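Data first, discussion second: the structure below is written as structure tokens.
Note that this complex is displayed minus one protein chain, with the remaining chains in position.
Chain IDs A and B follow the sequence of writing; residue 1 opens each chain.
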Amino acid sequence: MTRFVLGRVAQMAVTLLGASVVVFTVLRLMPGDPALVYAGPFAGSDVVEAVRDRMGLHDPLPVQYLLWLKAFVTGDLGVSSISGLPVSQLVGSALAQTALLTLTTSLLAIGVGVPLGLLAALRKGTWADRLVAGFNTVALGVPNFWLGLILVIVFAINFSILPAGGSAKLTEDPLGALTSLVLPTIALGLAPAAMLARLTRGAVIEVMHEDFMTMAAAKGMSIGFVIRRSLLRHVFLNLLPVLAILVGSLLTGAAIIESVFTLPGAGRLIIESTRQRDYAVLQTLLVIFVAVFLLVTFVADILYSVLDPRVRGHLMREGGVR
Amino acid sequence: MKRHLIRLCLALAVLLLLPACGSGGGGGGTGGGSEELTIAAAEQFDGFDSTSLAGTNIQAAVMRQLYDTLVALDADRKPQPRLAESWEQSPDHRTMTLHLRPGLKFSDGSPLTAQDVVWNVTHGQDEKTAATARPLFMAISKATAVDPATVQLTFPKPLAAPFDMLDYLFIAKPQDDPQKLKNSPVGSGPFKLEKWDAGTSATLTPNPSFWDAKSVKLKRVTFKFAGDLQAAQLLFRSKQADFLFDSTWKDFASFAKQSGVQTLMAGDGGRVEMFLLNAAKPPFDNADARRAFAAALDRGAITKTVYRGQTEAWCLPWPEGSVGYEASPDLARSCSADPARSRELLTKAGHADGLRFSILTVAGIDAEVSQVAQQQLAKAGLNAKIDSVEDTVFFDRAFAGDWQVLTSTVQRVAHDSATSIQLGVPLQNGGVSNFKSDEYQRLIDSVLYENPGSDRVADMRKLNEFLLDQAFFVPVTSQNPHYVFAKDVKGLQVTLDGYLILQNVSVG
Partner (left out) sequence: MTTEMTEPVTATPNAAAESTRSALLSVRDLQVDLVRGESRTRLVDGVSLDLAAGETLCLVGESGSGKTLTAMSVMQLLPGGVEVTGGSVELGGRDLLRATTKELRAVRGNAIGLVSQDPMTALDPLVPVGVQVGDAIRAHDRRISKAAIRARVTELLSAVGIPNPAANARRHPHEFSGGMRQRVGIAIAMANRPRLIIADEPTTALDVTVQAQILDLLDTARRESGAAVLLITHDLGVVAERADRVLVMYAGKVVEQADVLDLFDRPAHAYTEALLRCSPGATSGAGEPIPGTSARAGALPTGCAFHPRCRIGADRPRCQQETPALLTLGTRHDSACHYPAEVTR
């Protein structure tokens, strides 16, 4: 197991390094000169050159990359080329905001989606099943930003019971921060909830067909007992890859919803810094995104092996094979 | 494409919302506190560098709050004392002596002396600073601190409008680290920066060391950055902001009809929308081709459709009251479309069969203007293709000279028109359009400096005629800053350029 973990960590480090090269190169191949963003398109060449010099854009690309990498691994993420603020501060606060929204959204999606899917599967073919299917169709069909706008219009403007946008910080104004998360969480979480409900229903029905479920019934176990003992574990294992992708994609930014609700999260930061060709911010953010995805899948794999003794046994014997 | 779709949907949703809440925003959004103002803005601050006036409107909006100038121009373009309580000019107008108010302090409580003013001048002149108003500062050959309360400025040639330059000289506390000047501003204005979360909000609180601190009524000013126009509007409508800093012309026109809110279109001259024609590249290296372009344009139709009739068609980039306008009011606003003449000029330029070219523009109002212009131009045989690109691509191509026509705005034309030419890169000799002529330089110099024995107004008229004839830039309309705010916001003032002055604002 340890060997497996170490192996995977090493593998992730290599992937991350490769990703950083790609990110670095692609950003620089992208049209758009950050010096011009800073100085304006009509600035004199002397001014633009001065700005380029200050941004370190005159060094050859490999040198720029190595300088950045060296600073990056020593924890110096540099400063934004536009605002001059430390990248760590910008990225940190954006990621914290997004992580919070990811947490609430995931909780909503799982808390609503899994029970609904369970209900639909256990009452397969009844009106409850059809009701859940109807909910799923609607929730998956409505674009989340539109839903967000409707929520804002109804709850923030017409009834004024919840804020339209949130910039309150959890540490400074916990209540304000949480209430401002209610609407975006609903807007963002409803479709994943429906997706999870569908997948859960399918997974439950699939697991229900397993011999061991018949066997459990033959033992005289009640349905509640079977759900707790076997069904949920299997359904969770089935859903784990999807959950990993869901959490990963939420963490890497829900830019549109963040725009609708004026949440200063990672999605908005990436759009804004792309617009401004803020290399320092973009590089850090993109590398962190890659790391997040690697980490989430890694955690999912670990969870998988913890929950599935077959995989665990395999890993123990083989020392970790992907 | 997807982005456009999203914008469309956002716009639709906002449209839905219009009848739903006729009264719109309105005070009390910030907890009923009568001394707090929350401003919803689409864009965010890039920083608070006192010399950086380019970039977004919001950037210019915060300048006057954080920094004061020695002298400021009032609505009649008359200098008013600010940090300097008095001044005198030498008889030859080559030196100006300014006397600072006694006991001036920066927002951190440290004293503000003549030496600090000198630092700001030399800092603004430094190439590395990349100050927006550097061309104006370069007119100062020497700045000295005669004593801690007296500054003396020397000009190589007597300036016709020296106070314009002083109106842009924001006094910041000297700091060696350029990042600090940007992030941790220490200023001399009525407010100081309390807190800045880039991308989220910035909070200003009164500067207790401000020389006129007792006039400041607001206890807190918060800028909230919404990310786009629609989101900003949602903040305003849900009463989370009492001031909407920017809105589309369509929304502004609709707000202007509502009774629950106040609207203000700041004075002319903040920005002028214009086409620039590249004089270094065919086909517009030919003056007749440029004249044909200018003659084909129906500015009135553009303002009516794109600006919802809120603005006026301009032929010269000078607002009323400026020397440029007063020199030739007959030319400044009357330039109706003349496709027949345009065709004639085109034939003269050797393009009897018509002309193909492209207009470089960015999505948004500039692209809308281009599209309306495209149809007008086509009637005269000028067939334009519209290249609507992302900001950064626009910057790259504009900087590299890779364009034939582009849309642009020139900012701050409300001051003396000669100053405006010097400051506005598109208007300069050898500026963005690559138009360069000795004649133009001679005309500029004739209005920029005080030339004994010459008639400045007559010179300005000659300059205007020259500009209309050469047509390397073609003004379309003024594009003034326009604000929407709650009924209980009182005492709002704007600068000559239309930017916010919050010193005397109160809420409730």
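We adopt the following convention: a contact is a pair of C-beta atoms (placed from the backbone, for glycine too) under 8 Å apart; a residue touches a chain by one contact, two chains touch by 3 or more.
Since this is a predicted model, take the numbers as computed values, not measurements.
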Omitted chain - touching chains that are shown: A
Per the touch definition above, residue among A:3, A:70, A:130 or A:229 touching the missing chain: A:229
Which residue of A:107, A:215 or A:299 touches the chain not shown here: A:215
Residues in chain A touching the chain absent from view: 210-212, 214-222, 225, 229-230, 233-234, 237, 307-310, 313
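Basically, only the chains that are shown with their structure count from here on.
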Of all residues in chain B, those that touch chain A in their complex: 6, 9-10, 13-14, 16-17, 20-21, 44-47, 54-55, 127-128, 130, 134, 178-179, 182-183, 197-201, 224-228, 231, 234-235, 237-240, 390-396, 398-399, 408, 425-426, 431-432
Touch list for chain A against partner chain B, complex: 31-33, 36-43, 46-48, 50-51, 54, 79-80, 82-85, 89-90, 93-94, 143, 145-146, 149-150, 152-153, 156-158, 160, 163-165, 167, 256, 258-262, 264, 268-269, 271-272, 275-277
